[in-house]
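The complex appears here without one of its protein chains, the remainder shown in place.
Think of it as A and B in the order they're written, each chain with its own count starting at 1.
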Amino acid sequence: MDLNAYLVVGGLLFSLGVLGTLLRRNIIVMLISIELMLNGANLTLAAFSTFLEDMAGNVMVIFSLTVAAAEVAVGLAILVALSRVFPVVNIDQLDDLRG
Amino acid sequence: MGEVNAADLTWILPEIIVAGSAMLLLLWTAILRNDDRWWSVSIALGANATAGIVMALRQPIDGGALEIFSGQLVIDGFSTFFRALFLVVGSLAVLTVAQRFERVPFTETAATLQFSLSGMLLMAGAVDWVTAFIALELMAVPVYVLTAMTRFRRDSVEAAMKYLVLGAFATAVLVYGIAWTYGLTGTTYFPELAERIMTVGASPWMLFAIGLILVGFGFKVAAVPFHAWTPDAYQGAPTPLAAFISVGPKVAAVALLARVVGLGFGFQGADTGADPAVVLNVALAIAIIASMTMIVGNLVAISQSNIKRMLGYSSIAHTGYMLVGLAAVTRVEADTGFASFDFVGLPSVLFYGFVYAFMNFGAFAVAHVVEYQTGSNEISAFRGLMQRSPLPAAAMAVFMLGLTGIPPLTGFFGKLYILQAAVESDLGWLAIVLVVTSVVSAFYYLRVIVQMFMSDPDAEAASDGEPSAEVADLHTAVITATAGATLALGIVGGGILAWAQSSVATGLF
Partner (left out) sequence: MTDNLAEVIAFWYLAFMAVTGGVGVLALRNPVHSALSLVYVIFHVAGLFVILGAGFLAVVQIIVYAGAIVVLFLFTLMMLDMRGIAHERFVHRQLWLAVPLAVLLAIEAVFVGVGTPEVREAFLGAFPPQTISDLGGSTQAIAAVLFSEYLLPFEVASVLLLVAAIGAIILARRFDRELEAMPEAAEAGESGEAAS
């Protein structure tokens, strides 16, 4: 397959992730959508890496996975902390801070 | 690029010491099961001081730029300038949380601060996307934790949740942008990147890739229209930590952005590209973002009644001022037919980041003192502060005037240098926006001063009695230091500007 086919799939996954983050109000689904965006970006990186005959893209994918894991761990911990002070699921309910 | 060898480790000793101190602090509480603030403060400050000394002693012999870890990191004037600033800011943050902080384990807070600081130190020297990206995250992830540190308060955890969701979104956009620039140029190494971007020219894909990166950084530095998280995060975060969050991560992100555009997008160096050059398009995009950021930040700040929220919008406006400097680039045509780009705004950005750090940190520190005295974050809580505790009030007046940019204070010189750079690079319209929005900003900064000097007849009548006039010793120290710096830099600001200029001159750009 040629490079463009992979880029289109990566772009579609990224777009669906953006749409999910902006449309869905459930915090967990928003975080899942962000993972979808990262998957699209990773596919783009890996495809470019293969067609450029270079390893930097593959290495970047590994680090992007690491960062995704770190962010999700902290994000879900914050969500657990949030559920202790306020039973909340949807981000619309986070209305304490307004100005 | 080059080999990696053990000697490279000695160049990143400051980072190792700072991150090591964080681990030591955690072991300390885990083993001794105590939360003695005095010892924790000593460990953290000792580490930061040692890191500073090591950094000062271990400089490249010829004073130039030294690339280590096969071109991942560079030790140069630019990185030294920002590492020094970050060490000072980190130390101030540890001092501010050490006393009268909420009921939170102090050692863990200090350790998280130190981890974030080590990420900031790495960001100052990163010249490759891989290191830049991972350092950016090492700086950001502890900051999410710090925002939620008072996890029994709903607003704090709520702010952290919003901050994290938007931060992670920005990270994903940034990774996608990095993927595209990497794909189009085949490199992640900034100096090579600039060359190849100019070879490719302003193709739609290249502009798309650079656009994604600017959007990602727009979130990180809190530029309009990607600023939505800022006021919430600053208002919800515990006040002394908000002081750190509003200064450290923001200036670090601006520093990294300066390196990306200066080195990676070729704002400084030879123009080898096709016309119209990518550089001028990117500079224009930054200029447009800067103008929106200044206008929205300053206008929305006026209507705020909460001091932390007001400072949040004001910090957005200050991001705008720094972005003006980043947009100031000129194209110089030599007689020989060669053209090159001159990043005239860069020294002014360094200078502004330096003075902004002290002014804004100090303002949040005073807000913390007032919060402790009155239990309120409203601007009206500043009423009668001059009678109650003159020192924080006087210092706050200095910070507010400095942030406005009233002549004898540093804020004025910071804006002046940025204005000069903007005019020099034909951004007259942007300079006008800067001046007009600065005048508008006087309105909300001066309102705080007016409140402080007003006597407070209501407080005596109020049922909950008079607010306490206490100021913790360490807070007095922090406020005096930042106010002193704000005043002194107005006098010796030329020296700092000279340092900024030589940092850029000897930096890898």
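What we mean here is this: a residue touches a chain if its C-beta (ideal position, glycine included) is under 8 Å from a C-beta of that chain, and two chains touch if they have at least 3 such contacts.
This structure is a prediction, so every number in the text was calculated from the model and none was measured.
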Across B:Arg83, B:Arg151, B:His227 or B:His368, the one contacting the chain not displayed is B:Arg151
Among the options B:Val104, B:Met454 or B:Leu487, the absent chain makes contact with B:Val104
Missing-chain contacts on chain B, rising order, are 1, 3-4, 8, 12, 19, 23, 26, 35-39, 41, 69-73, 98-106, 108, 111-112, 115, 118, 122, 128, 130-131, 133-135, 137-138, 141-142, 144-145, 148-149, 151-152, 183-187, 196, 199-200, 203-205, 208, 472-474
Omitted-chain footprint on chain A covers residues 1, 3-9, 11-20, 22-26, 28-29, 31-33, 35-36, 39, 42-43, 46-56, 58-59, 61-63, 65-74, 76-81, 83-84, 87-90, 92-93
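In the analysis below, only the chains that are shown with their structure count from here on.
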Rounded to the nearest Å, the gap separating the Cα centres of chain A and chain B is 25
Seen from chain A, its contact residues with chain B in the complex are 7, 10, 14, 17, 21, 27, 30-31, 34, 37-38, 40-42, 44-45, 47-49, 52, 54, 56-57, 59-60, 63-64, 66-67, 70-71, 74-75, 78-79, 81-82, 84-86, 91, 94, 96-97, 99
The chain B residues in contact with chain A across the complex are 129-130, 133-134, 137, 141, 144-145, 148, 151-155, 157-162, 164-165, 167-169, 171-173, 175-176, 178-180, 182-183, 186-188, 231-232, 235-236, 304, 306, 309
